[in-house]
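Yeah, one chain of the complex is gone here, protein chain that is, but the others are all in their spots.
Chain naming follows the written order as A, B and C, and within any one chain the residues start at number 1.
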Amino acid sequence: MALVLNEEQRMLRDAARDFLTQRAPVSHLRQIRDSGNELGFSRELWDEIVEMGWTAILVPEEHGGLGYGYTGLGLLLEESGRTLTPSPLLGTALTGAAALILGGSPEQCAEVLPEVAAGQRILALACDETTLHQPERNSSQAVAAGDGYRLNGGKTAVMDGAAADTFIVSAATGQGISLFLVPAKANGVTVQPYPALDISIAAAVTFKDVELPATALLGALGEGQALLDRVLDIARIGASAELLGIAQEAFERTMNYLRERKQFGVLIGSFQALQHRAAQLHAEIEMCKSVVLKALQMLDEGAVDNAELASLAKAKLSTTAHKAACEAIQMHGGIGMTDEFDIGFFLKRCRILETLYGDRNFHLDRYARLRGY
Amino acid sequence: MALVLNEEQRMLRDAARDFLTQRAPVSHLRQIRDSGNELGFSRELWDEIVEMGWTAILVPEEHGGLGYGYTGLGLLLEESGRTLTPSPLLGTALTGAAALILGGSPEQCAEVLPEVAAGQRILALACDETTLHQPERNSSQAVAAGDGYRLNGGKTAVMDGAAADTFIVSAATGQGISLFLVPAKANGVTVQPYPALDISIAAAVTFKDVELPATALLGALGEGQALLDRVLDIARIGASAELLGIAQEAFERTMNYLRERKQFGVLIGSFQALQHRAAQLHAEIEMCKSVVLKALQMLDEGAVDNAELASLAKAKLSTTAHKAACEAIQMHGGIGMTDEFDIGFFLKRCRILETLYGDRNFHLDRYARLRGY
Amino acid sequence: MNQPEDFRQAVREWLEDNCPESMRSPLPSEAEACWGGRNFEFYSEDQRLWLERMAERGWTAPTWPTEYGGGGLNREEEKILKEELARIHARQPLISFGISMLGPALLKFGSEELKQQHLPPIVRGEIRWAQGYSEPNAGSDLASLQARCEDRGDHFILNGSKVWTSYGDLGDWMFCLVRTDIEAPKHKGISFVMFDMATPGVSTRPIRLISGKSPFTETIFDDVRVEKDQVIGTLNQGWTVAKYLLTHEREMIAGSGVSSAGTMSVSKTATKTIGTDNGVLRNTPLRADIARYEIDERCLELTIERARDEVKAGVSLGAAASMFKYYGTELNMRRQELLMAIGGNDALVWEGDASKDGDTPRQWLRSKGNSIEGGTSEIQLNIVAKHILGLPG
Partner (left out) sequence: MNQPEDFRQAVREWLEDNCPESMRSPLPSEAEACWGGRNFEFYSEDQRLWLERMAERGWTAPTWPTEYGGGGLNREEEKILKEELARIHARQPLISFGISMLGPALLKFGSEELKQQHLPPIVRGEIRWAQGYSEPNAGSDLASLQARCEDRGDHFILNGSKVWTSYGDLGDWMFCLVRTDIEAPKHKGISFVMFDMATPGVSTRPIRLISGKSPFTETIFDDVRVEKDQVIGTLNQGWTVAKYLLTHEREMIAGSGVSSAGTMSVSKTATKTIGTDNGVLRNTPLRADIARYEIDERCLELTIERARDEVKAGVSLGAAASMFKYYGTELNMRRQELLMAIGGNDALVWEGDASKDGDTPRQWLRSKGNSIEGGTSEIQLNIVAKHILGLPG
């Protein structure tokens, strides 16, 4: 597959950009924050996003979706990174949907995916128990009970935690771990939401003697680790796409500033030290574009093992977007430090995404391990 | 102790600078290289260095030395780093002498140290067996034989290997390792010299059934690791001092070039991108000065455990001097790449010293370990 | 009092008698610091007493001349005083921009009348001062300031605004750079003036940062009357005073190093949070970054020590202050980045114990301003290149 967008993809991207810059620019994020929104995103906007068909992109046609693929959804995530649009797109339309598509039984898919496509079900992956991402560390347990399972334990850093209808939970089940679909309203589920840096609402979720039917099991019993890894790799690539949008937008805003702002009687963009840093960052962002596109295309090509490329993308994007966000503030100077100005939001959202599903150190380590060193 | 040189130390440094810039400037190094010298240094110059008393600086007065201390010798090493003067100063006057002072019996000191002070005995530490510095890895063995020991094994990367009269060799002795003084001319010792990047001559040394008297043992039997670590830490601090001289000289030559060289009708030193890199490097070199001085002073204060500071100094100086040498070539441009121009010698000598006794990765790791993480 | 040791003994005894017991422990929070001023409410009687007693001896401004209420101490005595205060963990009796920033300018450039008027109340903590340098849109190019004093015969009328005024809302008086000659070239035509912030037409507006609340304000001047005798130095020569104060400020920042005193080391925080395997931190890429950071932190500490020893040995710090400002702030930013990486998910939230109620992310976000305020890192590097390395242009 050529490493370029096709006509259709470019049109999708352009339409997304139009929509987001009109309906959900950064001021939308500010408004949600200042209104004390308890979900971390706007239901009204979410309805519009659903209307645009974005939640249906990954869902197969048989389940009421468009079956359009990962590259398309990645472009939407990239664009929503540019506008910092808060929504459960990453958690539900990509990660949640992918979990069902990869691991769900026909019945589960038939039940959940149409609701995902219709924007009526918010999914949230709940796999972390420690403050650093370590998806193999698991103290939550599900034991056989009657026809189903009894779940005990707890998860932290669950994104969209307050809004989620269903958690996708990893838990130890004798040998190996398994994934379960756990309704947020089930007895014994306690959700403790907390506001994150970027205004999104994460949650700590605890499970106390939660009774689950047999149909709650996602994928094969005891073989959840492989499924979780694959779902996580998709989530990582999605987060990388969103980080790409953040990096580009923060960088472009900064370049505009350098082209307009005068100090000492000259445009500050004429200072060679800033020029060189800008040029270096530009090169890094170009690298990022290629990696994200390649990773998305490989998902579309059905490559089963994306681990290496997923870790590569997450490590590279986390590093570069972080750099772009920091340089954006530094090059804007004092005004960049004020809340009144928008550029700081890029740093905050970036920090969330670079941490989510493993930060650059996690993925450097994983990449090396996957490559045998 | 105040972190500044005293009057006497400043005088010593100034005298050393005068001597070295007159008698052994970089052209001296070039001359030795081009003459195909088999020792890697000039015996004539060495005689003059001995005449100046530099080999006697560390040697206690009772053994015919000056007992002047580490800071003084460190200044000489720093200055000889500036001029890239090839000599066994680091290996013999510092490392070798320190090994005797720290570990030698009164008889050993009385035999060896006067000869060191008089420049009549070249010592060479032989403790590495692998291509990366791992002084705890030891396959050489010394077994009790008669009144003494029989040594078998081999060492690599022995500096001043062709010139050495006596090797200080680490070898396994039942429990723990021990250090031995091994005459280069002893039966069973084979020295295979090879030219290193910076023109110095290193050697691979093999020991086949070398018979050593009991008096060859340096320090207590089986307790050589602690002694070796202390001697190595002194060597590391000495190498750091020499690297400091290299970093400063390479940097100053580059600054001179930036102040004189014109391109596009202006002095290249007026390019802000170069200015910022130069200013950053200047700051790093200032950090280096403080660390080297502190480490030398601690040796003079008799602090027994210099491990943390030695690793800190070696890691920092290896990093900074390397950076200074690379930037020197880059900022000189094409001419810096030519053999005809001197600046390339700084990179070569720097590479040797930054590798010797553990490179920056080795010392980053060791520093973290010493600090409990 | 010829012998330093006599002086030390005297200080020690005086402190023993005069420093209230409750003032002999570290501040529980910055909010309880003593700033003085017209409207300051003391947290305790001890705090008031401690200020009063120290001010009486002039030890709130130990090296200022006694004729202006200062302590009249020489450098060595000042050092001894500091050491003795530190020995009993005495709290700083007064934090004051009047002492740290305005005073040095007044002492060097002020007329006798101005010194008499302003210095004693500063020493006693009666007037709290605010600084008016930066302006919206001026940024690093301080001299492009636009706030303007128009000559109205016996007084000026000031219009314009300043930003980044620390505690501008709490200040009694302001010292301020203004343009007094709009015809003159940029660096000429600037004056250093002072006025009472209660004067009609002065208003302030808080500045919220990306890290949340901040002590900074914007200060707006709307036809504010400024007396003509309240000019420090010569009219239109205020830039000289400003440059002097900027260098002074930079040296203060430079001397402070990384603000890690009393806090847990980065590596300790990491081992506690992340854990070790065989004594090695579990996250090895992070471990290498921490080691690099801690090495540089120690290097900076040693270099500050060396610089101090060199100053004692008669070498001037000079432009080196710029190097320290650059290196120290960059290092602190690296520190905050590492603490965020160590904190992981917990460091991403504004509430809860794990992020110390958002303290970790707030400090991290706030640190992004370190390389901007007090002269950007770029400005410091320019200064090092030109004034230390002698590079052209």
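Throughout what follows, contacts are C-beta pairs under 8 Å (C-beta built on N, C-alpha and C of every residue); 3 or more make two chains touch, one makes a residue touch a chain.
Bear in mind the structure is a predicted one, so any value in this text is a computation, not a measurement.
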**Fill in**
Out of C:144, C:265 or C:284, the sole contact with the unshown chain comes from C:284
**Message:** I'm checking contacts with the chain that's been left out. Which of B:184, B:274 or B:310 qualifies?
**Reply:** B:274
**Interface residues of chain C (partner: the chain not displayed)** = 284-285, 287-288, 291
**Complete:** On chain B, the omitted chain is touched by residues 128, 130-133, 156-157, 194-197, 202, 261, 263-264, 271, 273-274, 326, 329-330, 333-340, 344, 347-348, 351-352, 355, 359-362, 364-365
**Those residues of chain A which, in the complete complex, touch the missing chain** = 2-4, 255, 258-259, 266-267, 269-270, 272, 274-276, 278-280, 282-283, 286-291, 293-294, 312, 315-316, 364-365, 367-369, 371-373
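Methods note: only the chains that are shown with their structure count from here on.
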**Complete:** chain A to chain B, mean C-alpha position gap in Å, rounds to 52
**Item:** For chain A paired with chain C, centre-to-centre distance based on mean C-alpha positions, whole Å
**Value:** 41
**Complete:** Check: chain C positions touching at least 2 other chains come out as 378, 381
**Prompt:** Which residues belonging to chain B are in contact with no fewer than two other chains?
**Reply:** 271-272, 275-276
